[in-house]
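Note sheet for the following structure.
Each chain you see keeps its place in the complex, though not every chain is here.
Just so it is clear, A and B label the chains in written order, and each chain counts residues from 1 on its own.
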Amino acid sequence: MLVKRFFDPGLAQTSYLIGCGATGQALVIDPNRDIAQYLRAARSEEVSITHVTETHIHADFVSGSRELAAHTGAQLLLSDEGDEPWKYAFAREAGARLLQDGDHFMVGHVQIQAVHTPGHTPEHLMFLVTDTAGATQPIAAVTGDFVFVGDVGRPDLLEKAAGVRGTMHDAARSLFRSLQRFKTQPDYLQIWPGHGAGSSCGKGLSPIPHSTVGYERLFNWAFAVADEEEFVHLVLAGQPEPPTYFADMKRINRDGPSFLGGIQPPRRLAADQLPGLLARSSLVIDLRPAADFAAGHVPGTINIPLNGSFSTWAGWLVPYTADFYLLCDEHTQNLEQAAWALALIGLDRTAGYLGTDAIEAWSAAGRPLETVPQTSTGALAGNTGATPLVIDVRGGNEWEAGHIPRARHLPLGALAGRLGELSRDQPIVVHCQGGGRAAIGASLLQAHGFTQVASLTGGFAAWEAEGRPVERDAVPVPEGETAR
Amino acid sequence: MLVKRFFDPGLAQTSYLIGCGATGQALVIDPNRDIAQYLRAARSEEVSITHVTETHIHADFVSGSRELAAHTGAQLLLSDEGDEPWKYAFAREAGARLLQDGDHFMVGHVQIQAVHTPGHTPEHLMFLVTDTAGATQPIAAVTGDFVFVGDVGRPDLLEKAAGVRGTMHDAARSLFRSLQRFKTQPDYLQIWPGHGAGSSCGKGLSPIPHSTVGYERLFNWAFAVADEEEFVHLVLAGQPEPPTYFADMKRINRDGPSFLGGIQPPRRLAADQLPGLLARSSLVIDLRPAADFAAGHVPGTINIPLNGSFSTWAGWLVPYTADFYLLCDEHTQNLEQAAWALALIGLDRTAGYLGTDAIEAWSAAGRPLETVPQTSTGALAGNTGATPLVIDVRGGNEWEAGHIPRARHLPLGALAGRLGELSRDQPIVVHCQGGGRAAIGASLLQAHGFTQVASLTGGFAAWEAEGRPVERDAVPVPEGETAR
């Protein structure tokens, strides 16, 4: 039995190729849209991809299962568990075999058994992997978003992201029961999870790539909670806001993701096309580092720096229904990386990109650049008047754990939808924890006509490190619950 | 003015990106289907592709002009010269600007002037490039398949490849007149041609990448011939057989090449799928080196080694109208290279590939492998009987320059269509010059049921080097002409 792990750092997402060297067959679990990586691995391992499956209907990236199965002629296997409307809608059309709890299939001499593990999603499966050539018991469970190293998959996405009201408490109870069942597995069973640290599919994932049932039994908080109600309370508390694009992803992955078929580098636009784009209200995303953007950018553009969080914030802020444009520093930034990060979450409408010559041309034509001024923590602390308005764009759990006393909480993901609550006549200071999200937030405000926007140097981290006053909520409560 | 040259070694084909650094505009001339290379170059040079053109309707590769223009939003410019039916049929639909002799356009500060240069094809243009920022005269002519370093573009393809009868002599006269006109250009003008050594679009191309009018005037045979009739005779003499796929290419490039949109690695098939493929008479191409194939291959597969001639022979031997399969050594061979080489000539129907495990599995199942035995030149020379039949698969000009006395001439490209002329009851020895083409020819014969096939060790080169008898045609004549 051979095993190959694929990890996408932008999504913190893991796929697995599990093959049988003796028969040359192989299975891919949870492929994303970059199917070339699995094809290349199969080539180098000298196996053929004969089976493709996934643990559940993913919310955070476009599934590559359908395309990979079609491209390889492999059998597609999809969960038949869960209820309408959250069952695979394209399974029949794609000729998939449906899997129910307890079903198993062979990949050469490797046996794969499906186990229904609802909680994160209703149809969720995990896969027990047994190398029948050398063993009679499973060596590992491919757990998807059920059990992570150090955490479990959040059960609130269906409600919060897909908008199915009133489901998260039931889902949390399902998760609890799935977990009790999982705890009967032997200590030595390895856990090969679907995500690592950085994913929005949980709240406390470890960067350690794999673990065991026995180790998680000792050190994973969720295994230690014996009371169902307590578990429900704890698992729902402090979950990060799910990105808005999760709703689209779940629907796309349920109804049948389209085929990507490889991507081409985006076309480069001439510098003098930028004014026209902005005049037509096109979305232009400046990929440069926040400091570059702050030092001078074209008014109307927004800043989503091309760093490790790019996928997440692009998913929050870029619509699926319109063309958009990129602006980047061609010398130091990897445009292919941006194009792939967008494609992985289904944002296929990159209509072109501009180089920094577009900024220079803007300026050379006598049009002013906009900057994002910095306000120091000292200046902010010293300013006891009503102004400026301090906007904290961090997540709910960060806010609850402590915030600047007079700040207003507007999580970055929600900001675009709540601009109507804010006055354009008031100075605004935006901050987050360190500065990354504040930069995006400030750019959003500026692009919507707020002209008195600054960002707080060092963010809340600096504020706190300097010993300035911090306000805390009395009792952190799970979002969507009223305090008990 | 900036200039970037792109050279595809498999096609021996050249494209050019010519840009204006001051304005950021750029033109691509004669792009092939790998349009990502131009997009990347534009990015690294910080220019935008605003114009795309080509010198003529290519016969040897699928044009990327249409896709590149569509992807970049660039203006497409196509020749309006020549007559029906060999005029661009998709020009209007693609919104192209039509160019006639003398037309010019600006790419920033770079002026491009179209000059009608019929001969290789009726609509052929060359482009005079003037860097108006620093000069008042052209620095170079982008000559396409009109003038090469050391040769001129062959005028017989329309007749021989596209089957338009009776055109090659007129085309040769057109070429002569185009050349007389070209000879009025100043000595210092650079020549940036469309092909280098290895192309089938001429017969004596140099590997030197660029030349000048003055240098070619001195050392290019075609510039030295003052008499039209003599030129016609000489330019038609000794041209290599055009690959069969040239006809498809010309039609595709005239009617509008389809978009490639990036390619995915082909899928890997399981070893046990090979027998089924062969049972259904699918074409399976073994890409391994000829020696590997000769040492043992699965009966029914043909051998087109993945070397520098792969594009050419794939173009000769692989049909556009059916799926086909590859078989390769995954450890040592670059499957991506094969997939690209096929895509560049429009062979998009690679339905999968097999590894060498398919050969092992074939053998392990008790099915015999086939070999290609070697016959030594000594054994062949010593065998004065009627058998074996010696088949020389080299080109016409090679044959005319000297061949083994009792050999029969069946050029490799024509072999597949003339198998009916041969008896399966007779031993056959296939040879070419060195061994490359003989390997392909022997595999073709074997795949069609000839069981007594061997190849000649060292080929005609060895035969000749050993001083064995050689027969020469009395007077080499242009193909398609009767001797005068």
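For the reader, a short list of remarks on this structure follows.
Throughout what follows, a contact is a pair of C-beta atoms (placed from the backbone, for glycine too) under 8 Å apart; a residue touches a chain by one contact, two chains touch by 3 or more.
Computed from a predicted structure; not experimentally measured.
In this structure file the homo-oligomer totals 4 copies of one chain sequence, with 2 depicted.
Everything that follows uses one rule, which is that only the chains that are shown with their structure count from here on.
Put simply, subunit A touches subunit B in their complex at residues 24-25, 35-36, 39-40, 42-44, 46-50, 71-73, 261-271, 330, 335, 352, 355, 357.
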